[in-house]
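What you see is the complex with one protein chain gone and the rest in place.
Now for chain A:
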Amino acid sequence: MTQGTAVIATGRAGVTRMPRWLTSEHPFPWLAPLAAMLAVFGLYPLIYAFVLSFQQRNRIKRVDEFVGLKNWIQLVNDDRVWNALSVTLTYAFVAIVIELALGLLIALLLDQDRKGYGLMRALMTLPLVVPPAVTGMMFLLLEDGSFGWLSQNLYMTGLLSPEHPILATGSTALMGVLLADIWQWTPFMVLIMMAGLRSLPKEPYEAAAIDGANAFQTFRRLTLPMLSRVMAVAVLIRGVDLFRIFDYIYVMTSGGPGTATESLSAYAGRIFMTGNFPYAATLSLMTMIVVIIIANLFVRLFKVRF
């Protein structure tokens, strides 16, 4: 046998010589392709963004200049960053609470094997396949102050005045954007909750029934505790996603009125589109750092295990 090859027995042809690394039990050959992809598509852009955050574009000389911590200092002193962080946290918190509550409720209602429920479960997934930008456009039209169906109905009920369009009023604009998010992503929560419900053991429920527990007691004492880990994972996944919220805001409000709906990603996106890549990179890195901190706190607090 030559160096660097291995002999593998095959059914009819006797033996086939294979490169040794293809039969190795060492993890390196098997991890290498994925590691290479991560390095190219994950690590390199991250390092590039990090380097960029210490530079500034000189628009007269048309070169990138090293400016040390200038972008980071600017970020700390930038009122819009703190406003954007506050908007992002509010948005993420409200969205998660509503989507989780609605998702759990709908999952409980749909968790039955009666006729037609399968179809309803399938229909629930439809919003998930709509591109977020299209969803944003749909809700932009629904909430339009002059022509929007939703706005017109709210005017008729007296809950809203035509003088204060949903998306042009600071106190309602964020909720207007959240509607799109909730419509699109509640089904995601439904799917996860439903999968969790289906995986719960039946024995505790049988014991509870024998003990005479009512439906609410069963839900509070059994379902919720047993589902908590699934819920925590769902919140984590959705929370990370919500921190990057951009599409709906970009399409529906451009971050306005003023900066009332400007999230961190929306701010970074705006700066990026005007060509200030170093500051946009700094903002993006800050978003990433905040997500890592919050996600880790959450994992420790709720003892999430994967």
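The rule is simple: a residue touches a chain if its C-beta (ideal position, glycine included) is under 8 Å from a C-beta of that chain, and two chains touch if they have at least 3 such contacts; residues count from 1.
Criterion: contacts and distances are computed from a predicted model.
Chemist: Which listed name, "Cation antiporter subunit", "Multiple sugar transport system substrate-binding protein", "ATP synthase subunit a" or "Aminomethyltransferase", is the one UniProt assigns to the chain that has been left out?
Modeler: "Multiple sugar transport system substrate-binding protein"
Chemist: Among A:Gly103, A:Gly136, A:Gly196 or A:Gly255, which one is in touch with the chain left out?
Modeler: Of these options, the touching residue for the absent chain is A:Gly255.
Chemist: Just to verify: which one of A:Gly103, A:Gly136 or A:Pro165 makes contact with the chain not shown?
Modeler: A:Pro165
Chemist: Among the options A:Trp183, A:Tyr205, A:Phe272 or A:Phe302, which residue touches the chain absent from this view?
Modeler: A:Phe272
Chemist: Please output the residues of chain A touching the missing chain, sorted low to high.
Modeler: Within chain A, the residues that touch the unshown chain are 57-60, 62, 64, 144-147, 151, 162-165, 167-170, 253-260, 262, 270-277.
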